[in-house]
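All protein chains but one are shown in place.
Should a chain be cited, it is by its letter among A and B, assigned in written order, with residues numbered from 1 in that chain.
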Amino acid sequence: MSAGLVILAVIAIAIVGFFVGRSRALNSAGGDIRQLHSLPGYYGQAVFLFSAVPALLVTAVWLILQPMMIENRISDMILPTDIAEGSSLELIMADVRRISSGLDTAVVAGALSEPEIETLNLDNTDVRGVLAGVGVAVASDIKPNVLDASVAYRAKTAAARGYMAVVSIAIALVGFAVALSLTKPDYRARNVSEAAIKSLLVLSSFVAILTTIGIIASLIFETSNFFRMYPAKDFFFNLTWNPQFTGGSDLGIIPLLWGTLYVSFVALVFAVPIGLFVAIYLSEYASSKVRSIVKPAVEVLAGIPTIVYGLFALITVGPLLRDYFAQPLGLGQSSSSVLTAGLVMGIMLIPFVSSLSDDVINAVPQSMRDGSYGLGATQSETVKQVILPAALPGIVGAIILAASRAIGETMIVVMGAGAAAKLSLNPLEAMTTITVKIVSQLTGDTEFASPETLVAFALGLSLFVITLGLNVLALYIVRKYREQYE
Amino acid sequence: MYDAPQLGNAMDQTTTKISARNVQVHYGDTHAIKDVNVDIDAKTVTAFIGPSGCGKSTFLRCINRMNDTIDICRVTGDILIDGEDIYDKRVDPVQLRAKVGMVFQKPNPFPKSIYDNVAYGPRIHGLAKNKSELDEIVEKSLRRGAIWDEVKDRLDAPGTGLSGGQQQRLCIARAVATEPEVLLMDEPCSALDPIATAQVEELIDELRSQFSVVIVTHSMQQAARVSQKTAFFHLGNLVEFGDTTQIFTNPQDERTQNYITGRIG
């Protein structure tokens, strides 16, 4: 019985339980629902929950534990001599899983029968050929022990599945019976059902935490693997980035970090003044008509996916800068450059800076403006000397958030900044960033367990730490700022 | 004041500082002020009283063109200060407001130091040649605001850290720092406790010697205590204007009578 069938069976029992529970509640009250503590549906729900939840939990735990336990047993069947040079027990176990699922496929396809499998050995059957016939490719030659292990693995898995089906369905039935026996008029069925729903709500709010844990765990786990192959000191302090397929790569983060910061800096140089002035103009000067046109237009800029900006950098801004600035000035030949990526990223960040600044500028109370105008200040004097100083913490928070966005941005730099890791000051030269290298190292052809690939996780961790730090700082500043006016 | 017009004691009592002729104010479709004519004397405290929404604050804000900052507000008619129409095209409201200071309902110190709050006006209008002159102006203004003794040791502390009454006196000090000739006060005590109110009222009485003060107030007792002249507004009309004692003891209009005795309001 497959896991899916077991789950379906449990749910079927639970659904039957719902109706039986509801009618039993009604009967127990003699058809008069006023005699019941809760509405009849809640009694049904209680039975449903008692039947389904424990059984499904057991099934889930079983599904996770079963392969581990079986593999533990099976791996004893593989002798050290079976492990070829350059291979490992894990790779062999992957083969075992593959072959055993291949045997399943073969049985379904009719290429093998169950009795044949029990007596299967390499002398009487071309296992590889049979498996290839049903579309399962096995890389190397199959060793006798591996085959035996596969057959045993398959048998044990099938047996365990059987036990699981029996146990799960039994638990479902027990739950069904218990819940039904509890179904009496004064039974607080609604409270039971609501408690269950509430725990579902709590579980959902865990997803956010689990995501964070998942991110941190996966980053740290693979990063530690990386540091086992490549010294952390070199990663943080080596000034060259030069990955080699053959090994002996230089994987220093410094040039990437430099590119990241340089591009982000250029982006902020464009985005902060423009975004800030847009926000000031819209909140202090613009007539409602201008506002009603410009504000949505700026929001459109915010809703455009970064891939669009990336393409804009690639096909328009890059060639433009190359033909009209880089080449005439003799500063570079490439259309991807720090300036290209920075300029386009600046455009992307304008709405980000302006809408956040707009919020904080509007949070400055009107009485401040009145006070200043009442003293005979002009609007610009009021903005410069009263509103901006008052809104400064909020604006600083917005700029930090924008910086964090710029540092973590991927598509624009992938398509606009270039791929060469360089420590240069020339903004018309191609440079590369942390995010570009994460993409290129993880989408390349290198083996996963090599430092050249795993370095992406170390880069990802660095990126995560930097952006997290900036976000927390910005949130802290903005929160402090809000308190000031609340 | 740069050089107050010295026209002799006899004249001084009757000098008209502000005169309004046929002033109408519209807020969008609402007719907020209807045909107001009033002459406000120099070096006098004039109180505007009336029920909420009667237009007294709106009229006050016309006198230094604060209504300009509201898009939908339209003012017609003439308001003359020293015989000059403040709604003349040639008038820069920025310059006007230096001459006609304003204190608001809620104390609104800037989130800056006490010193910078007071120095803000003189700085933007360029009233001080150097730092020591500025220091002098700040001290003089804080003394006029009757708050110097309380803050002289902490001029660098933020103005927002003061108590409500202190903040309002700071705002008054800030307003007088630009050497205005007229001081408009929009319910300056409504956010204050009784003790702070008493201090501010005392201050207003002292300010009379140097400025023409116009104060909008909700409290008839306050009007009676601080003002020499009182104007009663009702539904956008100026109903009655005269000496405070006369308004409170012998009102000519029935509506004023009703308001004073608490029948409308």
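A few remarks follow.
The working rule: contacts are C-beta pairs under 8 Å (C-beta built on N, C-alpha and C of every residue); 3 or more make two chains touch, one makes a residue touch a chain.
Here, contacts and distances are computed from a predicted model.
Not shown: a single chain whose UniProt protein name, out of "Carbon monoxide dehydrogenase", "Phosphate transport system permease protein PstA", "histidine kinase" or "ABC transmembrane type-1 domain-containing protein", is "Phosphate transport system permease protein PstA".
Of the options A:Phe19, A:Tyr163, A:Phe236 or A:Tyr285, the residue whose C-beta touches the omitted chain is A:Tyr285.
If you put the hidden chain back, the residue from A:Lys198, A:Arg228 or A:Lys480 that touches it is A:Lys198. Of the options B:His125, B:Arg169 or B:Arg255, the residue whose C-beta touches the omitted chain is B:His125.
Between the chain not shown and the residues A:Phe19, A:Phe221 or A:Tyr324, the one that touches is A:Phe221.
Of the candidate positions A:Pro243, A:Gly310, A:Gly374 or A:Pro451, contact with the hidden chain is made by A:Gly310.
Looking at chain A, the residues touching the absent chain are 190, 194, 197-198, 200-205, 207-209, 211-212, 214-215, 218-219, 221-222, 273-278, 280-282, 285, 294, 297-298, 300-301, 303-312, 314-316, 347, 350-351, 354, 378-381, 383-384, 401, 404-405, 407-411, 414-415, 435, 438-439, 442-443, 448, 456-457, 460, 463-464, 467-468, 471-472, 475.
Residues of chain B that touch the chain left out of view are 2-3, 5, 7, 11, 14-16, 19, 80-84, 86, 88, 90-92, 94-96, 99, 124-126, 181.
Convention: only the chains that are shown with their structure count from here on.
If you average the CA atoms of chain A and of chain B, the two centres end up 61 Å from each other.
On the side of chain B, the complex with chain A involves touching residues 64, 66, 69, 71, 94-99, 101-104, 106, 108-112, 120-121, 124-125, 171, 174-175, 178. Every residue of chain A that touches chain B in the complex is listed here, in rising order: 287-288, 365, 367-378, 381, 385-386, 389-390, 484.
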